[in-house]
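With one protein chain removed, the remaining protein chains of the complex are shown where they sit.
Lettered A, B, C, D and E in written order, each chain numbered from 1.
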Amino acid sequence: MADTPSTAPPLPGYSYEHFRITRPLDQGQQHWTAHVEIDRPRKLNAFVPGMWRELGDVFRRLGREAEVRAVVLSGAGPRAFSAGLDIGDAAAGPLSAPGGEGDAARRAWAFRREIEEFQGCVGEVERCEKPVICVLHGISFGLAIDIASCADIRLCSRETRFSVKEVDIGLAADIGTLARLPKIVGSTTWVKEVCFTGREFSASEALDVGFVSRVLDDKASAVDAGLALAAVLAEKSPVALQGTKELINRGRELSTAEALRYTAVWNSVALQTEDVAVAIGRVVGKGKKKAVFEKL
Amino acid sequence: MADTPSTAPPLPGYSYEHFRITRPLDQGQQHWTAHVEIDRPRKLNAFVPGMWRELGDVFRRLGREAEVRAVVLSGAGPRAFSAGLDIGDAAAGPLSAPGGEGDAARRAWAFRREIEEFQGCVGEVERCEKPVICVLHGISFGLAIDIASCADIRLCSRETRFSVKEVDIGLAADIGTLARLPKIVGSTTWVKEVCFTGREFSASEALDVGFVSRVLDDKASAVDAGLALAAVLAEKSPVALQGTKELINRGRELSTAEALRYTAVWNSVALQTEDVAVAIGRVVGKGKKKAVFEKL
Amino acid sequence: MADTPSTAPPLPGYSYEHFRITRPLDQGQQHWTAHVEIDRPRKLNAFVPGMWRELGDVFRRLGREAEVRAVVLSGAGPRAFSAGLDIGDAAAGPLSAPGGEGDAARRAWAFRREIEEFQGCVGEVERCEKPVICVLHGISFGLAIDIASCADIRLCSRETRFSVKEVDIGLAADIGTLARLPKIVGSTTWVKEVCFTGREFSASEALDVGFVSRVLDDKASAVDAGLALAAVLAEKSPVALQGTKELINRGRELSTAEALRYTAVWNSVALQTEDVAVAIGRVVGKGKKKAVFEKL
Amino acid sequence: MADTPSTAPPLPGYSYEHFRITRPLDQGQQHWTAHVEIDRPRKLNAFVPGMWRELGDVFRRLGREAEVRAVVLSGAGPRAFSAGLDIGDAAAGPLSAPGGEGDAARRAWAFRREIEEFQGCVGEVERCEKPVICVLHGISFGLAIDIASCADIRLCSRETRFSVKEVDIGLAADIGTLARLPKIVGSTTWVKEVCFTGREFSASEALDVGFVSRVLDDKASAVDAGLALAAVLAEKSPVALQGTKELINRGRELSTAEALRYTAVWNSVALQTEDVAVAIGRVVGKGKKKAVFEKL
Amino acid sequence: MADTPSTAPPLPGYSYEHFRITRPLDQGQQHWTAHVEIDRPRKLNAFVPGMWRELGDVFRRLGREAEVRAVVLSGAGPRAFSAGLDIGDAAAGPLSAPGGEGDAARRAWAFRREIEEFQGCVGEVERCEKPVICVLHGISFGLAIDIASCADIRLCSRETRFSVKEVDIGLAADIGTLARLPKIVGSTTWVKEVCFTGREFSASEALDVGFVSRVLDDKASAVDAGLALAAVLAEKSPVALQGTKELINRGRELSTAEALRYTAVWNSVALQTEDVAVAIGRVVGKGKKKAVFEKL
Partner (left out) sequence: MADTPSTAPPLPGYSYEHFRITRPLDQGQQHWTAHVEIDRPRKLNAFVPGMWRELGDVFRRLGREAEVRAVVLSGAGPRAFSAGLDIGDAAAGPLSAPGGEGDAARRAWAFRREIEEFQGCVGEVERCEKPVICVLHGISFGLAIDIASCADIRLCSRETRFSVKEVDIGLAADIGTLARLPKIVGSTTWVKEVCFTGREFSASEALDVGFVSRVLDDKASAVDAGLALAAVLAEKSPVALQGTKELINRGRELSTAEALRYTAVWNSVALQTEDVAVAIGRVVGKGKKKAVFEKL
C-alpha cells in the first residue's frame, strides 16, 4: 500500500536523510521511474534547514540520470504531503535574521542570500530535465505549494488540504508560489483570494481551477495513479518527452515569436534522433510491441 | 441593506462628487476597511468626464492610507455596478475629437493624451497598495469591466449582466480590458468571443471562466460578502498582505527568474517586520486572540 | 448539410489544390464571411508538403480582403478536421532530413529553415487581420491543434477527438502548440499531461479547460454555429473588431504598461473612424436597422 | 550673457520657487523654445525636498504646451548646474527614515514610496513630449546626472565637473542614473568605473564616451548653443520631431520586432499630417522660406 | 574601378530591374561572395515603389544560397549610395495616402500595411543568414541609413554624406533607423541629435561614434575593402560564421540568461559539424593551406 513508504528497492547511490528515492518494481518500462518521497512523516514532512538542499540535490542529479525517464514526488506517511516550513525550527532558518546582526541593510543581504539559495534548491524540481509528477495528499501547506508548483503535473487524493499559508505567519510566499501559481491556473481572482486569505482549499476546488489534473480516492490510489502515469511517460521517446517539457517551460518566458524561434533551433537537432523512426515504426506497426528507445 | 447606499460613516477627508467613501461600522478589525461606492445611481453609475479623475484620486490616496487595510468597490443603487461610459456625455469625452481641430495626426495626439490619462486613473485601482475587492451587480458594461479587471478579487450577485460592450459602439476597449482580461481568466477563446461579440454573459459564466471567484444571491449579499472578506484581510499582517499583492502583480510582468529575484529582494526587508513574530505567536497560541499589527 | 463540403459559391480568385474557399449564401451581412475548408477528406485532411504553403497563402490574402470580415476554418468530410501531418508522406517533409546530407550541423540548418517556413505558414492564421473561427470535428490530431491554436475562437462537435499527438512519433510539437496552448487554456498541469502523454481528449474536456468555447451536437451544427457566429461578427464595425483582435494578441506579448501604451496609440487613430458615430447611432436608435460600415 | 540668469521674458503661468522658466527673445521660431533654469544658485542649485515636485510639474506641463516645441534645461549662476541633493537638508528627504518609526519593513515602505515619487518627478523630463536639451556647466554631481540622463541631448561647457557621487554618501544612485546611463553611453567598463569610484570626470571625457554631444568654451557659449539648437528643432514639424523622440525612447524598451510594429502603428496616423506636404514643399522649393507648421 | 558598376559576372538567376548582383572574379575563396549593387545611379539610387520588394527578394534568396558565404552591398555610380526614398515618386508610395480614401482610421490601416511591408523587405538584409557588409559612399540619406543599419558591418569612403533625413520631410523615420541605430552606436545623445536635426554627418564622425568600422579614401577603395573583408569571411567555417551572426543578433533581443540558453542549444548541434576538426587541423598545421569547408 502506498500509504506506507514505498517498498520498492532504493535507487542506488541516492541516500538522503530526509528523502527516500526508490525505483518501483516492475515488469516493463516502470523501471525508468524514480519515486522521491519526502521522508519526515512524524513531523508532517515539514522542512527543516538542510532539507531544501537535499531536495535540490536529488532533482539536480535525477535530471541527468540516464536510467530515469520520469519522476514521482510524494510525501511519506498518511497525514501530509508537507506541512511546509517547520516553524518551530524556523528560528534557524529563513524566518530568523540569519546571522542576526548588523544594521537593517546588512541583515537584508543575509536574508536575500538565504532566500535565493532556498529558491534555487526548490527550482531544481522545475529544471529537472525529466517530467515530474507531484502527488499530494493530506496537509499540503505553504512550501508544499511552492514545490508542487515546480512540478509538471499534479495529482492529489480527495482528502488533500491545500493552503498558501504564508500570509498567516506574517510573510509573502517567497519560494515561488506567487511567481508560478498564476501561470499554472486559470483565474487570478482565485489565486489572489487563496493567497490573501491563506484559507484552505479542497481537492475538488484544486481540480476546478486547474491546479491538479486528477483527484483520486485516497493517497494509495493517488500514488498508484502517479506511478502509472510515470510508466506511460517512460515508454515515450525521451528526446520527444524532454523536449516537450523544455519547450513548454521556455515558452512561458519568451514572446511567441522568440518561443517559435527557440523551438525551431531545438528541433533542428532533436529531429535527427533515431527515435522518430522507431516511434513511427511502432505507430505503423499498430503498436504490437513497445518501442525501445536508447538512453538519454 | 446594502442595496441602498452604505449607511456607514464617511471616511474623513474623502468627499467626492461621484463617489461615496465610507468606513463600515464594526466591532473588530473591520474599521480597517474602506468602502468605495460609485455614486451616480440614477444614471446607472455611468461615467462622465471628471469621474475617472475622481476614481484615480480616491484609490491613489487609499493606497497610502494607514487606517485602511482593504478596500471594497461597488456601485450605488439597485440597478447597476456601472453602465460604462456615459455615451450621451461622451461628446465631451474620449469618443469625441478632443479639441476637435487640426489634421488627423494632431487629433491623434489629443486622443492619445486623453486615453492615457483615462488609463492612468483607472490603473490606480490596480496600483493601490491595499487589496481591492470589487463587488459587481446589475448592469456591468464596458468601463465596468476595465475597472473590475484592475481589482484583485471580484465577487458578484446572481443577476449581474456583464458585457465588454465597446465593440458595439465602434471601438476597441482601450482602458485596460483587452490587456488585462486574458491574464485574469483561463480561456482566450472565451475572452475573444465576448470581446468580439459584445454579448452579455452571466454571473455563472463569469464564475466558470474565473472572472469572479464567488456568486451571491443578490446585491446585498454580495456587498456583505465583500465586506466580510475585507474584514478577514484586514486581520492579516499588512506587510504580508501588501507584499503578496505586489509580488503577484509584479510576477505577471517579469520572467520567472526575474520575479524570483525581485521576490528575494522584497522579502529581504519585509521579513524584518515584527509582524512575523506576532503572527507566529498567534499560530502557536492557537489563535485564541487576534494578532495586533502596527499600522503601515 | 455542412457534413459535405460547402455548396456555397467559391470566393473568386481563391483556387487551391487542398483548400476550398467559399462565400456562404445569404441575405444580409453573411456575405462578409469566407469559409475555408481543408479539402483532402479521403486522407483525413492530413497535410502533405505544399499544403501549409497553401494554408499560409489563403490566410495572408484573406487578412487584407476588403470583402471579408470574418473567416471560418473547418475540415471537409465527415471524419476529420485533420489527422495532422501525413506521416506516410513525411519522408518528403519536416521529419526527413531535408536534403539529407552533410554533417549533423548542416542537417540542422536545413531542418531549421524548414520548420521556420512551416511555422510561418501556419502563423498566418493568427496574423490574419480578420477574426478566425475554427470549427473542429472528428479526428483533430497533431498539426490540427497547432492550426486551431492560431485561430481566435474554437468550436467543435461532440464527437471530436483531440490529441497533441507528436510525442508518439518521437518529436516535440514544433509548429506552435507548445508555445500557444498554455496561453490559451487555464491549466498547465492539463496542458503538460496531454502534451506528455499524447492521449486523446474529448470535446467536453476541451470545453472544461477552455480550449473550445462551445460544443455542438454534430459537425453540421458546429459548422452552422461557426457561420452564424461569423455573421454576427461581420455586422460589427471592422475597425472595432480588427482592433480588438490586434490588441488582445499584442497584449499577450507585452508588459501591461507597454500594452496600454500601444492601445492608446492604436486607438488615437481608430477613434477617428466614422464607425463610432454609425454604431452609436444604431445603439441610440434602438437597433431598428443594421449599421452599415464602410469597407476596410 | 547666459552666465547670469536668463533675461528673457517669463513663460506666462509658469511661476515656481526654485525654477525660472523663460521664453527667449527672438525673431523667428525661437519663440517656440522654453528655457528652464534650476534657480537656487547660492546653494549650487542643490535640491531640497519639494524641488523635484516642482521639476516634475514644470516638465509635465511643458510636454503639452502648444506654444513650446523645444526645451532647454540649465542651471542658474556661474558655479553649478547642480550639486545634487542638498545633503544638509537631506534629513528631511529621501536619506532620512521618512516618518522614521516602525520596524525595518515599515520604514522600507516609507522609503520606497518616497523614492518612487522622486523617480517619477525626475522622469517627467524624459516623458516630456518635446525634445529636451540639457546644458551642463560647473559642478554637476549626483542628482545632476540623474536629471541630465533623462534629457534627450546633453551639451556642456569645458569646465564642467561631472560625478556620479552617490557612492560617496553611502548609497547606490536610485533616481535613474544606474538604469539609464549604461544605455546612453558606449562603454560599461567606463560606466562602472565612474559609478563605483564616484570620481569626477571632465567635459572631454564626457564627450569621448558619448555622454554629451558637444563641449563649448564656457557656460555662456554652452547655453547659447543649447538655445540655438532648440531654435533649429523648433523649426521642424512638431509631428515629426515628437514622433522621433517617442520612437527612439520606446525602441529602447521593446524588442526590435515590437519596436517596428509600434513604429508602423504610430506612423499610420502621423503620416496623415499636413506637415509632410508642407515640409516637402519646402524641400522642393529649395528652402527659400521657412515652413510653417500648425501647433501641436 | 569600383566607381563604375562591378564588371564581375552576374550571379546566375539573380536578374532584377534595380539591383545588379555579381560574383566577383577571383582566385581563391572570393567566389563565395555576392556583390549587390543598388542600380539606379542617375537618380542617386533613390528608391521607387517596388524597389524595396526587389531588395527583400534578393537578400531572402541570398540568405539560403549555398554558393554564397558573404554579401557586399553598395550603390552604383559615383554620387550616392542612396538618396533615400524618391520623394518625387513618393506620391505613389508610403507618403501618400495609399488608396487615399475612407476615414482617417481606414487610411491608417492602409498606411500600416504598407509600412510593415516596407519594413519587412528592408529587414531581409538583417535576417539574411550570411554576413552582410555595407559599403557607403556619397549621398547616404534617409532610407540609406535604415538599410545600412540592417547590415552587420559598415564601411564607407571619406566623402560620404550621411543624414537621417526624414524629419525634414515631416516624418519620423519608420523603416528601422530609430529602432536599430541606438543599438548600433555608443551614444544616444548623438543619435538623438542627428535624428532630431536631420543634419549631415561625415565619415569621420560616423567612425567616431561607431556607425562604420573603417573609412577609406574613396569609393573604389571602400568597395575593394568590402570585397576583401568578404573574402576573409568566406574562408571561415560557414557554420561558425553564421552561428556568430545569429547569436549576436538574437542576444540583442533576449535577456542575458535567455541568450546564454539559446546559445547552448544552438551550439549543441553546431559543435557536431566537421568544420571544427577541419579548422583545428588548419590551426595546428600552422595554416599552411586553407581549410575547405563543405557548403551550407
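The definition used in the following text is that a residue touches a chain if its C-beta (ideal position, glycine included) is under 8 Å from a C-beta of that chain, and two chains touch if they have at least 3 such contacts.
Computed from a predicted structure; not experimentally measured.
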Touch partners of the unshown chain, restricted to the chains that are shown, please. A, B, C, D, E
Where the complex has a chain not shown, which of D:48, D:167, D:232 or D:277 is the residue touching it? D:167
Since one chain isn't shown, list which residues of chain D touch it in the complete complex. 87, 90, 94-95, 97, 104, 107-109, 111-112, 115-116, 119, 123, 166-174, 176, 178-180, 182-183, 185-193, 195-198, 209-210, 252-253
Using the touch rule from the top, list residues of chain A that touch the missing partner. 64, 102-106, 108-109, 113, 239, 242, 269-275, 294-296
Which residues does chain B use to touch the chain missing from this display? 250, 253-254, 258, 261-262, 265-266, 268-269, 272
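Simple rule for what comes next: only the chains that are shown with their structure count from here on.
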Can you name the chains that touch chain A as well as chain E? B, C, D
Between chain D and chain E, what's the gap in Å when you average each chain's C-alpha atoms? 34
Where chain D touches two or more other chains, by residue: 104, 239, 255, 257-258, 261, 265-266, 268-273, 275
